[in-house]
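Here it is, the structure in full.
Removed: one protein chain of the complex. Kept in place: all other protein chains.
Our next item is chain A:
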Amino acid sequence: MKSREYQQIDPKALPTPTQSPPSHQHQAVGDDGRTPRRKWEVFPGKNRFFCDGRIMMARQSGVFPLTLGLILVTSGLFFIFDCPFLVKHLTSCIPAIGGVLFVFVLITLLQTSFTDPGILPRATPEEAADIERQIDDTGNASYRPPPRTKEVLINQQVIKLKYCFTCKMFRPPRTSHCSLCDNCVERFDHHCPWVGNCVGKRNYRFFYTFIVSLSFLTAFIFGCVTTHLALRAKGGKGLMFALQESPVELAICFFSVWSILGLSGFHTYLVASNLTTNEDIKGSWSGKSGEAVTNPYSHKNIFINCCSVLCVPMPPSLIDRRGFLPADEPAQTSGVDLELPNPSTKSDINVVGGSSHLVLDLQKSSADFSLFLNQTKPAALPA
């Protein structure tokens, strides 16, 4: 955990707009001065966004280009050198199967890398102040950071929820803060440098499909290359000569088949027991501490566990990257650096991250409902 200087939120400093002089509204506009800014442009985590917020990755893309390159090169060599020979000597199904697998692998890889893994947006200042207030109920004036843990009972088991000092909230169960991306991610599995993104609740199924289909693809290519070599060697000139013709493919496939197969096997075990890599590595449910702990999230049935991980309805992205920033909202920067929204005459709820503008008139009669709720919400539901 990062040891950051904890900054207590001063509730008095929070905006409660009353009579403020009409000032120019802080326009959250883009560079051209006209287009309103979108939320991804001011996102506090270490992520990169493309296509106007539709695609996101970790800032450190890791070895993602290498992964992509290896897959493309190996498959390319396979289609160029092995397929013609095998189609002639065996069957034309081979490039078809190879093609389907290749497309599958590529699509799932891109989806794993470009999807929001389940990032939790950081708590608004009011929320954070409320949490602090609840904890510090004794009215103790001395400054101290909130306690690090809170206990909840899940399926008759005591689970400790940790307080995240960066996101200023108690992390939900199974959520972990990724230090590389500087975000709390729900059902955090691991940060995968090969795909250049975290693997969490929303993209775990893509990741799992990716590694399973990649194992099929590498095994398939390995098999085809071996068959090709065997046929050539039988054909006359000997094995060594045949080997010289396709060393690259063979090498890549040989080394990757075992590691990818192993990884797929491991993740199949995780899916069947409804565990995350994070929990497995930490040994959260293996009873290392001596107590009898079992995984409280497991449904005790392999089929139901698999379904609950892979077939549960796709949860929405919580960070709403393509939503527009309200015109009077400043950028929400890092968790430590709290910017206070400018009070303005129009906005009543200056909530960082919120988007409700409300004009409520309590004095008017109830017949005046047309005025009373004038909410502007972000354009569309988060993708």
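Here is the rule we go by: a residue touches a chain if its C-beta (ideal position, glycine included) is under 8 Å from a C-beta of that chain, and two chains touch if they have at least 3 such contacts; residues count from 1.
Here is the rule we use: contacts and distances are computed from a predicted model.
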Missing subunit (named according to UniProt) among the choices "Corticotropin-releasing factor-binding protein", "Prefoldin subunit 3", "Alkyl transferase" or "Golgin subfamily A member 7": "Golgin subfamily A member 7"
Candidates A:M56, A:L77, A:A123 or A:V185 - the one touching the absent chain: A:A123
Option from A:V103, A:A230 or A:A251 whose C-beta touches the chain left out: A:V103
Residue touching the undisplayed chain, where the options are A:H191, A:R205, A:H267 or A:R321: A:R205
Absent-chain interface as seen on chain A, which is shown: 16-19, 103-104, 107-108, 111, 120-121, 123-124, 126-127, 130-131, 152-155, 159, 161, 169, 172-174, 186-187, 205-206, 209, 296-297, 304, 307-308, 310-316, 318-320, 345-346, 348-349, 351, 353-356, 358-364, 366, 369, 372-373, 375, 377-378, 381-382
